[in-house]
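For this view, one protein chain was removed and the others were kept in their places.
This part shows subunit A:
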């Protein structure tokens, strides 16, 4: 594409140019001695979710003080859409490279950064001594950051989206050398902002190398390109995990799905859709893949009005894959709700800890691949008679307890409710719920049934042996 096309789009961008120098800023970050020697930012725009990989080479140039944390800066819009930030420290060289995961937390210094930029701090496992350098690998995921333009497309058009970011790394530190790569799914790139030096190779656009950027620099860029990957957004997901100590874990998942891409406008022609599947409805999708644990059984897939017959299940030794097809192909803006349920063997998930308590080890997040979950609720229904539940989740969630009732319940089952917004595939990590349970409660329900049947028979015997008539019948 000729470069003259690309500069036009920049005018529409919100101009956020941070040129404030480190000196003019009133309160400086504590480790102002830190400097980023080199930074590489790789933005993956191939899917509906934006993934950014940062490789930072950080040096402590302070005279005496050790550095305990490295700060990352995000714009307010980014923070709104930020699903997860993960950081690791790379050790060794080339093939012997190992990664040590590091904790990341929102920094309370947020207010001190200019223009409302938010800071996250990567807590180092060992203090960075003056003069030392380390390499940090940071991954962060942004959801809902691709804006379809045009916002409404017809069946035969493909979907174009905008992506906005900065050519240089937004950082509270001085950056000596920096490159940004943007990877797109196809060759069709309508336009991209030029901030020289800028080059394009196939599906990739490279910004940089830029050197000697002052802290908090920001050079807005805008990329307009084709992205026909399914924009599946789960607006609401309620996962209910019911534990039975008789040997089963039953999981029920209620999905509220939406195609989050450019809205479909005008006619839907089945003929076009059937006869020209490659061009017609390119951005629509008709199936989704869910990754379930191995040894899954009794899988069902239904919605409010009944069973949906279009699904395939492949059971493997490491994972099971469930391919589901909604009743109709989803075009931009179309909604669809459905329920998936399955059973799992208890021994794969329930363990006994050293103190005699039990804990269930489950996977957080959503089993559907490449989807964003706006609002996730996980309900862990413990067996009747469980006490002192205690969830352990590796990231911040909203937690509370409630009581739910199911078959033959008298006092109700303790239910742990976990809620989280903006969940992506990176959140599919194990979490645990510890609780106390006395196995004697397992017998409560069978005993109830046995006594009911016994009572019935006793009543029958009594009835047959008693004469209930008032007068003597002849």
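Criterion: a residue touches a chain if its C-beta (ideal position, glycine included) is under 8 Å from a C-beta of that chain, and two chains touch if they have at least 3 such contacts; residues count from 1.
Just so it is clear, contacts and distances are computed from a predicted model.
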item: UniProt protein name of the chain not shown, from "Dynein axonemal intermediate chain 3", "Large ribosomal subunit protein eL28", "dolichyl-diphosphooligosaccharide--protein glycotransferase" or "L-lactate dehydrogenase"; value: "dolichyl-diphosphooligosaccharide--protein glycotransferase"
item: Residue among A:99, A:246 or A:328 touching the omitted chain; value: A:328
item: Residue among A:98, A:278 or A:307 that touches the chain left out of view; value: A:307
item: Which residue of A:351, A:405 or A:456 touches the chain not shown here; value: A:405
item: Which residue of A:55, A:88, A:203 or A:269 touches the chain not shown here; value: A:269
item: Contact set of subunit A toward the excluded chain (per top definition); value: 266-271, 302-310, 327-328, 334-337, 405-410, 464
